[in-house]
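Our next item is chain A:
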Amino acid sequence: MTALAVRDLHIRDLVGDREIVRGVSFELTPGKVVGIVGESGSGKTLTCRAALGILPEHFVVSAGSIEIGGRDIAGLSDAEWTGLRGSTISAVFQDPASYLNPSMRVGAQIAEVIRVKKRASRREARRRAVELLAAVHLRDPALVYEQYTYELSGGMLQRVLIAAAIAADPAVLIADEATTALDVIVQAEILDLLADLRARAGLALLVVSHDLAVIAQLCDEVLVLRDGEVVERGETADVLHEPRHEYTRLLISEHEQYGLDKYLEAVDV
Partner candidate 1 sequence: MSEPILRVADLSVSYGRQRVLHGVTLDVEPGETVGIIGETGSGKSTLARAVLGLVPASAGSLRVDGSDVTRFSKRQWRAFRRRGVVQYVFQDPLRSLDPDLTIADSLIEPLLVRGVARAEAVARAEELLGRVRLDPDLLGRLPGAISGGQRQRVAVARALITDPALVILDEPVSALDAANRVLVLEILRELDAALLFISHDLGSVAGIADRVAVIYRGELVEDRPTRELITAPAHAYTRLLVSSVPTLRSATSDRAARDELRALLSA
Partner candidate 2 sequence: MLRRILTLRAGRLAVGILLVVALLAILGPWVAPDVPTAKPLQSLSGDHWLGTDYLGRDVFSRLLEGSRDSVLGSVLVALVALVVGVVPGLLSVLLGRVFEWTTLRLVDTLVALPFLVFAVAVTALLGNGLTQAMLVTGVLVSPLFYRVTRAATLAVAHSQYVEAARISGASIGWIVRRHVWAKVLPPIAVALAQTIGVGFIIVSSLTFLGIGVQPPAPTWGGLLASDLNYLHYRPFAPLAPALLIMVTVWASNLLADAIRDVSGAAGRALVDARKVAAR
(Lines give C-alpha, C1' and ligand atoms only; values in the text may rest on other atoms or scores of the structure.)
Protein backbone atom coordinates (compact mmCIF):
# COMPACT_ATOMS: atom_id res chain seq x y z
CA MET A 1 0.00 0.00 0.00
CA THR A 2 1.26 3.51 -0.69
CA ALA A 3 1.92 5.54 2.43
CA LEU A 4 1.97 8.85 0.59
CA ALA A 5 1.06 9.49 -3.01
CA VAL A 6 1.43 12.92 -4.61
CA ARG A 7 0.01 13.11 -8.11
CA ASP A 8 0.58 16.01 -10.49
CA LEU A 9 0.55 18.50 -7.62
CA HIS A 10 0.10 22.18 -8.50
CA ILE A 11 0.29 24.90 -5.85
CA ARG A 12 -0.84 28.42 -6.54
CA ASP A 13 0.07 31.64 -4.78
CA LEU A 14 -3.18 33.60 -4.63
CA VAL A 15 -1.53 36.92 -3.83
CA GLY A 16 1.15 36.81 -6.54
CA ASP A 17 -1.31 34.91 -8.75
CA ARG A 18 1.35 32.45 -9.91
CA GLU A 19 1.76 28.71 -9.84
CA ILE A 20 4.71 28.04 -7.55
CA VAL A 21 4.67 24.25 -7.90
CA ARG A 22 3.77 22.70 -11.24
CA GLY A 23 3.19 18.99 -11.57
CA VAL A 24 5.12 17.22 -8.82
CA SER A 25 4.41 13.48 -8.49
CA PHE A 26 5.95 10.74 -6.36
CA GLU A 27 4.93 7.74 -4.31
CA LEU A 28 6.20 6.54 -0.97
CA THR A 29 5.75 2.95 0.14
CA PRO A 30 6.81 1.66 3.58
CA GLY A 31 10.59 1.61 3.90
CA LYS A 32 11.11 3.64 0.76
CA VAL A 33 13.05 6.90 0.68
CA VAL A 34 12.37 9.59 -1.88
CA GLY A 35 14.55 12.69 -2.09
CA ILE A 36 13.72 16.12 -3.44
CA VAL A 37 16.67 18.33 -4.27
CA GLY A 38 16.33 21.98 -5.16
CA GLU A 39 17.29 25.54 -4.19
CA SER A 40 15.33 27.63 -1.74
CA GLY A 41 12.33 28.94 -3.64
CA SER A 42 12.13 25.91 -5.91
CA GLY A 43 8.87 24.80 -4.28
CA LYS A 44 10.19 21.86 -2.29
CA THR A 45 9.07 23.17 1.08
CA LEU A 46 5.62 24.06 -0.25
CA THR A 47 5.28 20.50 -1.54
CA CYS A 48 6.05 19.17 1.95
CA ARG A 49 3.65 21.60 3.54
CA ALA A 50 0.88 20.61 1.15
CA ALA A 51 1.36 16.95 2.13
CA LEU A 52 1.07 17.97 5.79
CA GLY A 53 -1.97 20.15 5.17
CA ILE A 54 -0.16 23.24 6.48
CA LEU A 55 0.20 25.42 3.40
CA PRO A 56 0.79 29.10 4.32
CA GLU A 57 -2.18 31.47 4.25
CA HIS A 58 -2.54 32.40 0.60
CA PHE A 59 -1.31 29.21 -1.06
CA VAL A 60 -3.72 26.57 -2.35
CA VAL A 61 -3.49 23.21 -4.08
CA SER A 62 -4.84 24.23 -7.48
CA ALA A 63 -4.62 20.86 -9.24
CA GLY A 64 -3.57 17.28 -8.64
CA SER A 65 -4.08 15.15 -5.57
CA ILE A 66 -2.39 13.98 -2.42
CA GLU A 67 -3.24 10.67 -0.78
CA ILE A 68 -2.09 9.66 2.66
CA GLY A 69 -2.54 5.97 3.43
CA GLY A 70 -4.87 5.67 0.45
CA ARG A 71 -7.05 8.53 1.56
CA ASP A 72 -7.42 11.72 -0.50
CA ILE A 73 -6.68 14.70 1.72
CA ALA A 74 -8.75 17.20 -0.25
CA GLY A 75 -11.63 18.31 1.93
CA LEU A 76 -10.33 16.82 5.17
CA SER A 77 -11.75 18.60 8.20
CA ASP A 78 -9.46 20.12 10.83
CA ALA A 79 -10.35 17.30 13.21
CA GLU A 80 -9.49 14.68 10.61
CA TRP A 81 -6.17 16.40 9.93
CA THR A 82 -5.36 16.41 13.63
CA GLY A 83 -5.96 12.66 13.68
CA LEU A 84 -3.70 12.16 10.68
CA ARG A 85 -0.75 14.36 11.59
CA GLY A 86 1.71 12.71 13.92
CA SER A 87 0.09 9.29 13.81
CA THR A 88 0.24 8.78 10.05
CA ILE A 89 2.42 11.55 8.64
CA SER A 90 4.98 13.58 10.52
CA ALA A 91 7.79 16.01 9.80
CA VAL A 92 11.00 17.64 11.01
CA PHE A 93 12.34 20.94 9.73
CA GLN A 94 15.53 22.97 9.56
CA ASP A 95 15.31 24.89 12.82
CA PRO A 96 14.38 22.44 15.58
CA ALA A 97 14.47 25.01 18.40
CA SER A 98 11.51 26.90 16.99
CA TYR A 99 9.32 23.80 17.10
CA LEU A 100 9.89 23.13 20.79
CA ASN A 101 8.53 25.01 23.77
CA PRO A 102 11.46 26.65 25.57
CA SER A 103 9.68 26.71 28.93
CA MET A 104 8.88 22.99 29.03
CA ARG A 105 11.20 20.05 29.61
CA VAL A 106 11.81 18.44 26.21
CA GLY A 107 10.87 14.99 27.49
CA ALA A 108 7.51 16.22 28.70
CA GLN A 109 6.81 17.54 25.21
CA ILE A 110 7.40 14.12 23.70
CA ALA A 111 5.32 12.50 26.45
CA GLU A 112 2.51 14.91 25.65
CA VAL A 113 2.47 13.70 22.04
CA ILE A 114 2.25 10.12 23.26
CA ARG A 115 -0.52 10.87 25.75
CA VAL A 116 -2.63 12.66 23.17
CA LYS A 117 -1.98 10.42 20.18
CA LYS A 118 -1.72 7.08 21.93
CA ARG A 119 -4.03 7.80 24.88
CA ALA A 120 -1.31 6.48 27.14
CA SER A 121 -1.19 7.00 30.89
CA ARG A 122 1.19 9.58 32.32
CA ARG A 123 3.62 6.96 33.53
CA GLU A 124 3.46 4.93 30.32
CA ALA A 125 4.00 8.07 28.20
CA ARG A 126 7.07 8.96 30.21
CA ARG A 127 8.53 5.50 29.83
CA ARG A 128 7.93 5.59 26.06
CA ALA A 129 9.44 9.06 25.74
CA VAL A 130 12.67 7.95 27.41
CA GLU A 131 12.72 4.92 25.09
CA LEU A 132 12.32 7.19 22.09
CA LEU A 133 15.14 9.47 23.24
CA ALA A 134 17.33 6.37 23.43
CA ALA A 135 16.12 5.27 20.00
CA VAL A 136 17.38 8.53 18.45
CA HIS A 137 20.82 7.76 19.89
CA LEU A 138 20.83 10.36 22.64
CA ARG A 139 23.22 9.36 25.35
CA ASP A 140 21.67 9.39 28.81
CA PRO A 141 18.03 9.73 27.64
CA ALA A 142 16.71 10.01 31.21
CA LEU A 143 18.80 13.15 31.72
CA VAL A 144 17.83 14.68 28.36
CA TYR A 145 14.17 14.09 29.28
CA GLU A 146 14.56 16.54 32.17
CA GLN A 147 16.37 19.22 30.14
CA TYR A 148 15.18 22.41 28.45
CA THR A 149 15.88 23.44 24.87
CA TYR A 150 18.60 25.92 25.79
CA GLU A 151 20.60 23.13 27.44
CA LEU A 152 20.82 21.12 24.22
CA SER A 153 22.91 21.57 21.08
CA GLY A 154 21.38 21.89 17.60
CA GLY A 155 22.06 18.25 16.80
CA MET A 156 20.51 17.08 20.07
CA LEU A 157 17.44 19.25 19.50
CA GLN A 158 16.99 17.78 16.04
CA ARG A 159 17.09 14.30 17.60
CA VAL A 160 14.53 15.33 20.18
CA LEU A 161 12.32 16.62 17.40
CA ILE A 162 12.73 13.40 15.45
CA ALA A 163 11.80 11.47 18.62
CA ALA A 164 8.65 13.59 18.93
CA ALA A 165 7.89 13.13 15.24
CA ILE A 166 8.05 9.34 15.44
CA ALA A 167 6.40 9.13 18.88
CA ALA A 168 3.01 8.16 17.45
CA ASP A 169 4.48 5.64 14.97
CA PRO A 170 3.75 7.49 11.73
CA ALA A 171 4.06 5.71 8.40
CA VAL A 172 5.69 8.70 6.71
CA LEU A 173 8.36 11.08 7.99
CA ILE A 174 9.22 14.22 6.06
CA ALA A 175 12.68 15.67 6.71
CA ASP A 176 12.77 19.15 5.17
CA GLU A 177 16.36 20.48 5.26
CA ALA A 178 16.55 18.75 8.63
CA THR A 179 20.35 18.71 8.64
CA THR A 180 21.11 21.99 6.88
CA ALA A 181 21.89 23.99 10.00
CA LEU A 182 24.10 21.30 11.51
CA ASP A 183 27.82 20.65 11.39
CA VAL A 184 28.92 17.97 8.96
CA ILE A 185 29.62 15.39 11.64
CA VAL A 186 26.26 15.91 13.33
CA GLN A 187 24.57 15.89 9.94
CA ALA A 188 26.02 12.44 9.27
CA GLU A 189 24.74 11.26 12.66
CA ILE A 190 21.22 12.42 11.83
CA LEU A 191 21.36 10.87 8.37
CA ASP A 192 22.55 7.60 9.91
CA LEU A 193 19.69 7.82 12.38
CA LEU A 194 17.14 8.31 9.61
CA ALA A 195 18.59 5.31 7.79
CA ASP A 196 18.20 3.26 11.00
CA LEU A 197 14.59 4.30 11.46
CA ARG A 198 13.77 3.32 7.95
CA ALA A 199 15.45 -0.05 8.31
CA ARG A 200 14.05 -0.80 11.76
CA ALA A 201 10.53 0.58 11.60
CA GLY A 202 9.85 0.47 7.89
CA LEU A 203 9.32 4.22 7.97
CA ALA A 204 8.77 5.83 4.58
CA LEU A 205 10.96 8.93 4.26
CA LEU A 206 10.72 12.06 2.18
CA VAL A 207 14.08 13.80 2.39
CA VAL A 208 14.29 17.36 1.14
CA SER A 209 17.63 19.13 0.72
CA HIS A 210 19.52 21.63 -1.39
CA ASP A 211 22.50 19.26 -1.31
CA LEU A 212 22.44 16.42 -3.79
CA ALA A 213 25.03 14.55 -1.73
CA VAL A 214 22.72 14.43 1.29
CA ILE A 215 20.03 12.92 -0.93
CA ALA A 216 22.55 10.48 -2.37
CA GLN A 217 23.29 9.14 1.12
CA LEU A 218 19.75 7.98 1.78
CA CYS A 219 17.39 7.95 -1.14
CA ASP A 220 16.21 5.26 -3.50
CA GLU A 221 14.61 7.75 -5.82
CA VAL A 222 15.35 11.41 -6.43
CA LEU A 223 13.39 14.34 -7.86
CA VAL A 224 15.27 17.43 -8.99
CA LEU A 225 13.04 20.42 -8.53
CA ARG A 226 13.70 23.73 -10.21
CA ASP A 227 11.38 26.74 -10.23
CA GLY A 228 8.45 24.53 -9.27
CA GLU A 229 9.00 21.90 -11.92
CA VAL A 230 10.54 18.45 -11.75
CA VAL A 231 13.39 18.73 -14.24
CA GLU A 232 14.79 15.29 -13.56
CA ARG A 233 13.72 12.16 -11.70
CA GLY A 234 14.73 8.56 -11.37
CA GLU A 235 16.57 5.99 -9.30
CA THR A 236 19.31 7.85 -7.42
CA ALA A 237 22.15 5.83 -8.93
CA ASP A 238 20.87 6.43 -12.46
CA VAL A 239 20.49 10.16 -11.95
CA LEU A 240 24.00 10.41 -10.52
CA HIS A 241 25.55 8.42 -13.34
CA GLU A 242 23.61 9.78 -16.24
CA PRO A 243 22.16 13.16 -15.41
CA ARG A 244 20.07 14.46 -18.28
CA HIS A 245 19.23 17.97 -17.16
CA GLU A 246 21.79 20.73 -17.15
CA TYR A 247 20.96 21.73 -13.58
CA THR A 248 21.54 18.20 -12.29
CA ARG A 249 24.84 18.18 -14.13
CA LEU A 250 25.78 21.44 -12.38
CA LEU A 251 25.01 19.91 -8.98
CA ILE A 252 27.11 16.86 -9.78
CA SER A 253 30.01 18.78 -11.26
CA GLU A 254 30.12 21.03 -8.21
CA HIS A 255 30.86 17.99 -6.08
CA GLU A 256 33.29 16.50 -8.56
CA GLN A 257 35.25 19.70 -9.08
CA TYR A 258 35.10 21.30 -5.67
CA GLY A 259 33.98 18.60 -3.27
CA LEU A 260 35.52 15.55 -1.70
CA ASP A 261 34.50 13.48 -4.69
CA LYS A 262 37.40 15.01 -6.59
CA TYR A 263 39.81 13.05 -4.41
CA LEU A 264 37.74 9.99 -3.62
CA GLU A 265 37.19 8.99 -7.22
CA ALA A 266 40.94 8.98 -7.70
CA VAL A 267 41.16 6.50 -4.83
CA ASP A 268 38.57 4.18 -6.33
CA VAL A 269 40.24 3.82 -9.70
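One rule holds for everything that comes next: a contact is a pair of C-beta atoms (placed from the backbone, for glycine too) under 8 Å apart; a residue touches a chain by one contact, two chains touch by 3 or more; residues count from 1.
In picking the candidates, the idea was that all candidates are chains of the complex that A comes from, given by their letters.
What you are looking at is a predicted structure, and each value in this text was computed from that prediction instead of being measured.
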Task: Any copy counts here: identify which of 1 or 2 touches chain A within this complex.
output: 1
Query: Hey, which residues of chain A end up touching candidate 1 in the complex?
result: 39-40, 139, 154, 183-189, 191-192, 195, 210-214, 216-217, 236, 240, 247, 250-264, 266-267
